[in-house]
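Every protein chain but one is kept in place in this view of the complex.
Let's turn to chain A:
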Amino acid sequence: MWHLLHVTIHLCYFAINIANALESHLISKGLLRRYKSLHISKLQYLAIVIESEDCRTSNVIELLQWLADLGVKHVCLYDMEGILKKSKDFILEKFDGATLFQENDVLLDQPLMTLEFASFSDGKEAVAKAANVLFMKYLKSGSTSSYQGEQIFTESQMGEALKTVGGNGPEPDLLLVYGPARCHLGFPAWRIRYTEIQHMGPLKSMKYGSLIKAIYKFTMVQQNYGK
């Protein structure tokens, strides 16, 4: 009975995937009017999370080319094991339209796309390193009063500490997950407070139309930020 239930679910998802593939084809041909004009300026910073075993650089470069064609200016590429980080030079060499994102870069319109490479070590481990930076500040202050604590242990101080250890960057507006499951695979927690997260399926099955649809959906979102 359990297997029957899962086979039924599997068949439903199969049908949904076929419908999505058809829609994606129509979008990429420009046949669906509402996807024709994207307010791409709303997307200041995009993060792409890729399953490490799926990290084919040819697919990554093609994806970056699609993003460049759509006008996306700042992209963070993340995979858990840091395979993309290791291939950074190769990717930048093969993909002409990008430079490496520098931590002091401000998110302005630039002629070339900026690329950031991140991995699991930029998440929790970076926070632990930043904790040590804040600890040294705390010891140097010489005071253990709660007031002193409140001055040191603030979000902005934490952000600065993370920058020092190389674990901070802009907060992405949108995070696209290319992998079998809808989870962010340890993308740095400090940076995804209000990030829209969308699951795109495996990288090898990526479609241009699906990318447009995901960005379009993001541009239609209204956030209250808790209000």
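The working rule: a residue touches a chain if its C-beta (ideal position, glycine included) is under 8 Å from a C-beta of that chain, and two chains touch if they have at least 3 such contacts; residues count from 1.
Throughout what follows, contacts and distances are computed from a predicted model.
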Name per UniProt, for the chain absent here [options: "Alkyl transferase", "Oil body-associated protein 1A-like", "Nuclear pore complex protein Nup85" or "Histidine-containing phosphotransfer protein"]: "Alkyl transferase"
Among A:25, A:94, A:124 or A:163, the residue in touch with the chain that has been omitted: A:124
Which of A:44, A:198 or A:219 contacts the chain that the document leaves out: A:198
Full-complex contact with the absent chain, from A:110, A:154 or A:205: A:154
Residue ranges of chain A at the interface with the undisplayed chain: 1-2, 5-6, 9-10, 52, 80-81, 120-121, 123-125, 127-128, 130-132, 134-135, 138-139, 144, 149, 153-155, 158, 180-186, 189-190, 192-199, 221, 223, 225-227
